[in-house]
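In what follows, a single structure is set out as structure tokens and then discussed.
All protein chains of the complex are present and in place, except for one that has been dropped.
Here is subunit A:
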Amino acid sequence: MAKLILRRLFGTLPVLLGVSFVVFVALQLVPGDVARTILGYNATEERVAALRAILGLDRPILVQYVTWLGNLARGDLGQSVALGVPVLTVILDKIGASLILMGASFALVLVFGLLLAALSGGHHRSPLDRMIVLLTLVFASVPPFWLGIVLLYLFGLQFRLFPISGMYDMANPGGLPDLLRHLVLPAVTTAVSSLAVVARVTRGRMIDVMNQPYIMTAKARGLSRPRIVYVEAVRNVLPTYVGISGLQIGYLFGSAIFSEIVFNWPGIGLQLYQAIIQRDFPVVQGAVLAIAAVFVFGNLIADLIAAALDPKRAT
């Protein structure tokens, strides 16, 4: 196991390096000039050129990349153009909120994904099964930015069950209960499509398992149906379930960006969105890199858990 962890950990390095290069180059290709952004549109061309030289923007792109990477290794992601604070501070400030949202969404995916799979796959072709199949099809197709607005309208405005936006009450922040109240709708919005994918894939495996001889044997021996479905069968879909759930981590982060914008959740996605609008390139670079890192490490952890659960894969 230790060997596997080391090998996989080592394997993430080239991925992260690749991501950093793509992020760096992509932003160079975007028309736009950091120096011009900093100095404003009233600045003369000479002043902009002078600042470009100070910032090293006139050097070859590879040299710039290596310098940037060197700074990155020292934890220096540069200075935010719009905010005037180190990018690292902004990222560290915001990543926590995103991880809370993602964690809550992931918990919903895990719990309801398995529950729906068992309820439908364990009772193949029952009305309940058909309903869940339809429901998950709808869930899997719903774009988060649309669903978010609908949920806000219904549960935020019409029924007044949950707040509309933010992470805490602005005037009187109220600790954990306040946070949880704010968390429900964005977490549901973020989770829904991944939840549906997990439920559908796990359901397929569940149907296979339900036709295995040992389930027949269990039935013949007169075990109660709940015991067969929720204990005997579920145990054997776990590797599939963990594998597909792990794959959702990346998608969840993608959906979380939309949820953060719709619910004004002060995480890294909302910050990224504002940075793009303000042309705050250093923040865009840092935010994309942070998201990529979470993606890579999330998948790594899921892989390791799947390996730990599956005796055949643990080497």
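Going forward, a contact is a pair of C-beta atoms (placed from the backbone, for glycine too) under 8 Å apart; a residue touches a chain by one contact, two chains touch by 3 or more; residues count from 1.
Here is the rule we use: contacts and distances are computed from a predicted model.
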| item | value |
| --- | --- |
| Listed names "ABC transporter substrate-binding protein", "propane 2-monooxygenase", "Glycine cleavage system H protein" or "Na(+)/H(+) antiporter subunit C", with the criterion being the UniProt name of the chain not displayed | "ABC transporter substrate-binding protein" |
| Which residue of A:251, A:273 or A:297 touches the chain not shown here | A:273 |
| Option from A:82, A:99, A:223 or A:305 whose C-beta touches the chain left out | A:82 |
| Among A:9, A:63, A:180 or A:216, the residue in touch with the chain that has been omitted | A:180 |
| Hidden-chain contact residue, picked from the options A:77, A:210 or A:262 | A:262 |
| Chain not shown, touching residues in subunit A | 30-33, 36-45, 47, 79, 82-85, 90, 93-94, 119, 123, 126-128, 131, 149, 152-153, 155-157, 159-167, 169-172, 174, 177-178, 180-181, 184, 188, 224-226, 229-230, 261-264, 266, 270-271, 273-274, 276-279 |
